[in-house]
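Left out: one protein chain. Kept in place: all the others.
Showing chain A:
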Amino acid sequence: MNTLQRSSLSTARSCRRFATSASTSASKASTEDTSTKKRERESLDPALNTHKFLAGNPHPVSNLRPVKYPVPTNESAEDRSLREQRERVDAFNQNFWVNNNNMFNKAKAEYEDKIRAQNGGVAATTEELSVFYKDFLDKAYERQMNYNRQWWIENIGLLWPSAKSVVRKWTSK
């Protein structure tokens, strides 16, 4: 490893360390807030549990769960690339659904306000809402098609590397 890579790595590492400590303190602060609620909600600290497979509660907008894949001490390059591929797919899904659901909620709220203004304060009926649902679905068609195609490709594309990783784990034991 030459000097350039070494120096950039150390910068990256120190930046990462800073970010980790910043977000740890942030998560600590937030966990302190939640502990004041009646029921104490436990949460493992991901920075301390890198060897474990962690899953969090669903995101309020996208409804997807955040996942932290386990990082073993002797992680091989292929395992690392598989993990990063999985993380990329998760980020891809998260981005799409946050966008989609935000758009849906916003559009629905606007539509309901419009209807209420027209009706003079009466909430939208199921018939009127059906018009909105159809409109949203039709407008989202191409966006959804692109996402579907990409998701199918990514999902199936993860199978073979995962299989190889499992075989590697079996043969190394």
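Everything that follows uses one rule, which is that a contact is a pair of C-beta atoms (placed from the backbone, for glycine too) under 8 Å apart; a residue touches a chain by one contact, two chains touch by 3 or more; residues count from 1.
Keep in mind that, in the parts below, contacts and distances are computed from a predicted model.
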| item | value |
| --- | --- |
| Which of "Thioredoxin-like protein", "Protoheme IX farnesyltransferase, mitochondrial", "Rab escort protein 1" or "Sperm-associated antigen 1 isoform X1" matches, in UniProt, the chain that is not displayed | "Protoheme IX farnesyltransferase, mitochondrial" |
| Residue numbers in chain A that touch the chain omitted from display | 2-5, 8-9, 11-12, 15-16, 19-20, 23-24, 27, 30-31, 33-34, 41-47, 49, 52-60, 62-68, 71, 77, 80-81, 83-85, 87-88, 90-101, 104, 126-127, 129-130, 133-134, 136-138, 140, 142-152, 155, 158-159, 162-163, 166 |
